[in-house]
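The block that comes next holds chain A.
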Amino acid sequence: MIFLWLLSPPLAAALAGLALPVRPARLVNVVLALVPAGAAVVLWQRALAGVPTVWPAGAFLRADALSTILALCIAFVGALVAWFGPGAGREDGYQPAQIRRFTALSNVFTFTMLGAVVVNNVGVMWVAIEATTIVSALLIPLVMSKASVEASWKYIVICSVGIALAFVGTVLAYFDFVNLAGPLGGALNWTVLLAAAPRLHADVIRLAFVFLLIGYGTKAGLSPMHTWLPDAHAEAPAPLSAMMSGTLLAVALYAIARWKMVVDAAGQEAFANGLLLTIGLLTVAIATFSLVLQRSFKRMLAYSSIEHTGLTCLGLALGPLGIFAALLHLVNHSVAKSTAFVLAGRVQHRYHTTEFTRVTGLLATMPQTAAAFAAGLVALLGLPPFGLFVSELALFRAGFATGHPWATGVVLTLVVIAFVSILGHLAGMLYGPPSEGVSHGEPDRWMLLPVLIPVAILLVLGLSLPSSLSGLLARGVEVFGR
Partner candidate 1 sequence: MLLLALIPLWRHTVRAYARAFTWQSLTLAGLTALTAYFSGDAELYAVAALLLGLKVVVIPRLLARMDRRFGSEIQPYLNATTSVLTAGVLVLFAYIVAEPLLLASRLPTRGGIPLALGLIFVSLLIIVSRKRALTQVIGFLMLENGIALLAVLAAYGVPLVVEIGVFMDALMGFLVMQIFVYQIHETFESLDVEQLSRLKD
Partner candidate 2 sequence: MTATAWLAAVQTLLAVGLAPGLAGVVRRLKARLQGRIGPPIGQPYRELRKLLQKEPLVAHHASWLFRATPFIVFATTVAVAALVPLLAVGLPIYAVGDLIVVVDLLLAGTFFLALAGLDPGSPFGGMGASREMTIAALAEPVIGVAIFALALTADSTNLGRIAARMLAHPATAVSPGHLLAFAALFIVTLAETGRLPVDNPSTHLELTMIHEAMLLEYSGRYLALLEWAADIKLFVFFALLANLFVPWGLAVTLTPLALAVALGALALKLGVLALALALLETRVAKLRLFRVPELLSVSFVLALLAVTASLLGR
């Protein structure tokens, strides 16, 4: 019954957002956003025991460790955005109508993502993910402008096409399955698929995986299908960018990971790993070099998301160690990046631009935000004492241990380049003379307090990996059948 607690609150909040006036709606929203988090924690406890939570008997919904990890991230980011969403800051000039629209749609967005990770049926999962596209596409032009409309149009067209391809893959896999077992019920359930996987045709499943990887990869922002991502993230309202960057990409990766299990089970692991490695390397490389000459800090954050997605994707291909690292990295990244985006939003509202050239002296104009933002970015740069340091090290170690020293070397170099360029941009933002015409001080300092939570989380993850989490991740690795 836990799923009710997990899935219903967002819908309720969405309705509340539509029905109630803005202020109470915000309150309700925040409160309701905490419920799924609680539910996710309960799932966590169960997952630690190693028993997937299933409901109903037909196993329509199923949450194992992997789903739980994702659910945790989604719930966390959902709560974060509920707090920092439009109407939070004093100076984000959103109209009540826009706020209402955002509250409703963002909650539906959360709902679809949560659904995607807890449904047991690949078809339904596909439906959910497609739904995420539609909902988020509606949210991007919250503030109507040429740029936002263009961004969302690109987003929806590219992602719809990609997602459609993913469906082709699903169908192919299903077709192969039906050929073997005949059209029996629940044929598209993980459990069933995995069980039957070893008998599937290698060629067909490979074909299917190609479609799936390209399809869901589009959504995950893997190169060269990432092209929509910088535009969408840069033009969307910051809280939405936080959700997309922090969790949507993760959900897409989750889909890929799920299918990778099937492919592995079908004995095509080598092929899958090769494909993932290639595309992951390409992604990291392109993201890194796009960071060098970046002009806008939101695009910078977007490309850094692409880079981290690429790293995670690499991790998936690097054996148990790699998968562990990838999952850890995924968690770290969704915490850090969502925080960074939310704060970037505050900066944008203060400076009315996202251009580096016109955003300087941040430490002087809005010290608290600047400090938190810097912390978030330092974390994203993979510096200790923050979590991504550990997970990146684990990734390199995995890459090395699984006999890819050269790939590891290349990634290391790329990471350094990304590091230097992001660092440069960050320094430019924080220091220097404040841009003229920008007011100083932070009227709503108290608003920022919750930011301490993600920072604390990152610190803990960087200093000591709590056994409860490492246990969960270990279970998550087990899900991959190892």
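Keep this in mind: a residue touches a chain if its C-beta (ideal position, glycine included) is under 8 Å from a C-beta of that chain, and two chains touch if they have at least 3 such contacts; residues count from 1.
In picking the candidates, the idea was that all candidates are chains of the complex that A comes from, given by their letters.
Values in this document were obtained by computation on a predicted structure and should not be read as measured data.
Within this complex, the numbered candidate that touches chain A among 1 or 2 is 1.
Interface of chain A with candidate 1 (complex): residues 121, 123-124, 126-127, 130-131, 133-134, 137-138, 141, 144-147, 149-154, 156-157, 160-161, 164, 167-168, 170-172, 174-176, 178-179, 183, 185, 187-188, 201, 203-204, 207, 230-231, 234-235, 290, 293-295, 299.
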